[in-house]
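Of the protein chains in this complex, all but one are displayed in their positions.
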Amino acid sequence: MVELKVGDRRVLGRGDFPAFFAALRDAGYDVIGPTIHDGAIVYDRLTRVEDLPIGWTDRQGPGKYRLERRGDQALFGYNVGPFTWKKFLYPPRERLWTAYRDGDAFSIEPEPVDGPPLAFLGMRACELAGVRVTDRVFQGGPVADPGYSARRSRLLRIAVECGEAGANCFCVSMGTGPGVGADVDLVLTEILEPGPHRFLLRVGSPAGAEVLARVPLTPAEPTDGQIAEAIVERTAGSMGRTMNTEGIRDLLRNNLEHPRWDNVAKRCLACTNCTMVCPTCFCSTQEEVPDLDVSKVERWRRWDSCFNLAFTELHGSSVRKSGLSRYRQWLTHKLGTWNDQFGSSGCVGCGRCITWCPVGIDLTEEVAAIRKSPGATAAAATKGGSP
Amino acid sequence: MAVSTLPDPASPADAGHPLAPIPYVVRAVATETPDIVTLTLVPRSTKRTGPFRPGQFNMLYAFGVGESAISISGGSPDGQLIHTVQSLGKVSNALTRLTPGDTVGVRGPYGRGWPVAEAKGRDLVIVAGGLGLPPLRPALYEIFRNREAYGRVEIIDGARTPKNLVFYDEVQGWRRRSDLRVQVTVDSAGRDWYGDVGVVTTRIPDARFDPERTTAFVCGPEIMMKLTAQALVARKVPAETIFLSMERNMKCAIGFCGHCQYQSSFICRDGPVLRYSAVQTLLNLKEV
Partner (left out) sequence: MNPEVNHKVVREIASHPFFHGMSREFVETIAVEGEERLFVADDMIASEGGEADVLYLVLEGKVALELEAADRPPITVQTVGPGELVGWSWLVPPHRWRFNVRALKRTRLVALDGGIIRRTLHARPDWGFEFMVRFMPLLAERLENTRIQLLDIYGR
């Protein structure tokens, strides 16, 4: 068998997909991928191809999500669910270290970082971008997070390009999709027609090539490439939402007192859903968990949210008390100051925060409202407001 | 970013989990005020934190209670650390109740400190309010060590009442130096106080410096720093040469937890010392 190189294209038949799946497991990977749980497509450990949401899709809108049967047997015929891959690289709860009391003193043992290498099967282009963002957060500074780095260094990223766009998708606006670029291990494009159900497979890295060594593949015809390109192009042309990102960092920085913040704060419940489903929100808190006689103490890190009142607690009082200030912090960080901190936007255009907002707040709409009347101040709004 | 010319953080300490504290022993506890103590800490073993720069802070860990960001008020090359702690919450309360021989966890040092080197050749105005003096103390000693490298040095220290003044004996010692001018002022006092009474801002008009070539270090609660910076600007000190030490909730101190964000800045990494010109607009906004 000819050894595959980065950039090579092959066709994987639907019938051979189980062989591909088995190859991942044989290579020692824990395969994480989409599966149906509690009425949603979530990411979890998969043991067989049948765990995939075969023949299902998701219908989304602001504050809306439901699964529907497709008219076909697509393996990846949905967009994105409430989970993100972040959950596996940066777990919602993680023990950092344990301290043991020893008389007047104590000693501290950092948590060992282990576990099998992970293969993420079915990453969307926006989600690959999301991992690039969290890479910069947890590995881009002077100190890297040990847990994240360990898991990330052994990660196999298998992307699947989106065959259609969701109602809340705007990856085109954010420049993150729907086509998958070069920074990936393997890329699949699911082709349902014309011809047999198959996948165009592109090799993105040596690690990606390695797992394909014993998978039955056939050469890709030029038409396969054209069909795959057409699929991505069609998806790109049917984005449910758009966001004008031109000068957005300055737009937000110059509009911290815009009346729109008050408007959105009246709708926002500060429930934290948007931050929990966001693929890039990284905030955490730390918890001290002592055993009963306080001879042993565990230090846990847990996901936190800038929407929590206690998030900015300082000497018994919170800096950001109002809902307005908390929504403003989230949005200006995500779309604006993130650029100053990490050299990119914190938004990848996946639309999860719109879908999972219980009151359907749509950040693209909020940005558009601010852009429509930039420079407006809260005082001006009061004067011009309705009686 | 505007803060890029501030000193870089010292390189992180050696191995281990970056969030795991290093055990230190409490060698001495000095009571500053009824709710403020100064702890002298020494490493329990050969493991210690890296060298610190004036204005940086450590995360102090009280076993079974948690961690709190505390500025470094002094130390020595053999690894001794001095921290002044006010009892303001669960963790700081536990820290103020430590006694000699107890063990406390330390990790750090973190953040960008006072631009002591950048200020060489210039007049210095150093304004401390309340517990603002401890974070400035290492900067002052570095300045004293290179006193001839600076122009005039004016120190203004303010507190609510005389009994709220920290490092008071030391400040009295500084007053006897002929190469410094020290003004101490309180908001109210009894008849045993013969010093100034009035907020720190009232001492700015009297301070002796050449605004064009003045660097100011201001440390205290945000409102005090804002009013002081305004008083300095009123005396024509450029906002670019006024430095403030900001404070926010902090969990990790290494830019991972997100708690200390102040718009573009992570106070733990880009601060705590920030240029007034970079935060001037934000200081006038509520709930940033």
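First chain written, first letter: the chains are A and B, and each begins at residue 1.
Convention: a contact is a pair of C-beta atoms (placed from the backbone, for glycine too) under 8 Å apart; a residue touches a chain by one contact, two chains touch by 3 or more.
Nothing here was measured: the structure is a model prediction, and the numbers come from that model.
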Next item on the list: Could you tell which one of B:Asn164, B:Thr214 or B:Gln261 touches the chain left off the display?
Entry: B:Asn164
Checklist line | Residue, one of B:Gln86, B:Thr103 or B:Thr215, that touches the chain absent here | finding: B:Gln86
Next item on the list: Quick one: say which of B:Glu118, B:Glu142 or B:Asp196 touches the chain that got left out.
Entry: B:Asp196
Note to self: By the contact criterion defined above, which parts of chain B meet the unshown chain? Give residue numbers in ascending order.
What the structure shows: 86, 88, 129-132, 158-160, 164, 185, 187-191, 193-202, 206, 220-221, 223-224, 227
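FYI, only the chains that are shown with their structure count from here on.
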Next item on the list: Sort out for me which residues of chain B touch chain A in the complex.
Entry: 1, 9, 11-12, 16-23, 25, 44, 63-67, 88-89, 101-103, 105, 247-249, 251-252, 254-259, 261, 263-264, 266, 269, 285-288
Next item on the list: Can you check the complex and tell me which residues of chain A touch chain B?
Entry: 96-97, 99, 101, 104-108, 110-111, 137-138, 141-143, 145-146, 253, 256-257, 282-286, 288, 290, 294, 297, 299, 301, 304, 306, 311-316, 319-322, 324-325, 329, 332-333, 337, 340-341
